[in-house]
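Would you mind keeping the following structure in view while I ask a few things?
Note that one protein chain of the assembly has been removed; the remaining protein chains are unaltered in position.
Right, chain A next:
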Amino acid sequence: MNTGPAKAGWRFRQPSVIPGFGLTLGFSLAYLTLIILIPLSGLVWRSAALGWTDFWAIAVDRRTLNALKISFGTAFIAAAVNVVFGTIVAWVLVRYRFPGRRIADAMVDLPFALPTAVAGIALTSLYAPNGWIGQLLMPLGIKVAYTPLGIVIALVFIGLPFVVRTVQPIMEEIDKEVEEAAATLGANRFQIITRVLFPGLAPAIITGFSLAFARGVGEYGSVIFIAGNLPFKSEIAPLLIVIRLEEYNYEAATAIAAIMLALSFVMLLVVNLAQTWSRKRYG
């Protein structure tokens, strides 16, 4: 959709007249290498020592597959739930003025600040069959703690601020005139939200989703308390890695980690491509 002449091959974007392009690029690359690339390649290196057949055997092991399925599945559901409710929370915080708004706003960040183990223990005691909420759900036949549902709840708690904090600033920038224009054209409130506002927020919502999802996949502290950690049922991949480490089975641990890494990378890459595409289109 580029209106300019077609460019051949790759090229650096023209650096601006403000000096420092070389310095900042060099710093960024060195920093990313040191903080992210070296540890991650160490991981791949370590799991490569396993050899292809052993690696594959661990990868398709039923326990590994189940753990991965639970990790990615619960993270996906939790991120999806957060997208819906996080967007609503952001909407309320941006659009309405009510007493206690600032407190509510600050509260959104608490899951960031709280040690995740504390969150896990608190949630477990609430949702356990004899806990405040758990005993209400028990007669309905809903069991939360020690099931994948419990994992989802822990991940919803952990992921909420990611969605709220990415959507909120974009929502604040929505031009009131765009809504007014839609209203004069005859659109009712529902149509304005679904056809005008939501599509404009979609890139931010996708970002929030991917952040919450990525965080959920890697989450350990809060989940292990509420999950019950039954192999094949409520055992998450990060826990399986820790179990393997405790067995001094470093190769297996790194192999599972490498698989998680690859899956996460592919998913985040897809999300990023979707972002680039929508940004190019909507400017």
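Heads up, the rule we're going with is that a residue touches a chain if its C-beta (ideal position, glycine included) is under 8 Å from a C-beta of that chain, and two chains touch if they have at least 3 such contacts; residues count from 1.
Simple rule for what comes next: contacts and distances are computed from a predicted model.
**Student:** Could you tell me which of "Phosphoribosylformylglycinamidine synthase subunit PurQ", "Sulfate/molybdate ABC transporter ATP-binding protein", "YwgA family protein" or "Lipoprotein" is the UniProt name of the chain missing from the displayed complex?
**Tutor:** Going by its UniProt entry, the chain not pictured is "Sulfate/molybdate ABC transporter ATP-binding protein".
**Student:** For a quick check of understanding: of A:Leu25, A:Ile38, A:Ala104 or A:Ala181, which residue touches the chain that isn't displayed?
**Tutor:** Of the candidates A:Leu25, A:Ile38, A:Ala104 or A:Ala181, A:Ala181 is in touch with the missing chain.
**Student:** With the missing chain put back, which residues of chain A would touch it? List them for me.
**Tutor:** With respect to the unshown chain, the touching residues of chain A are 1, 3, 175, 177-178, 180-188, 191, 195-196, 199-200, 202, 281-283.
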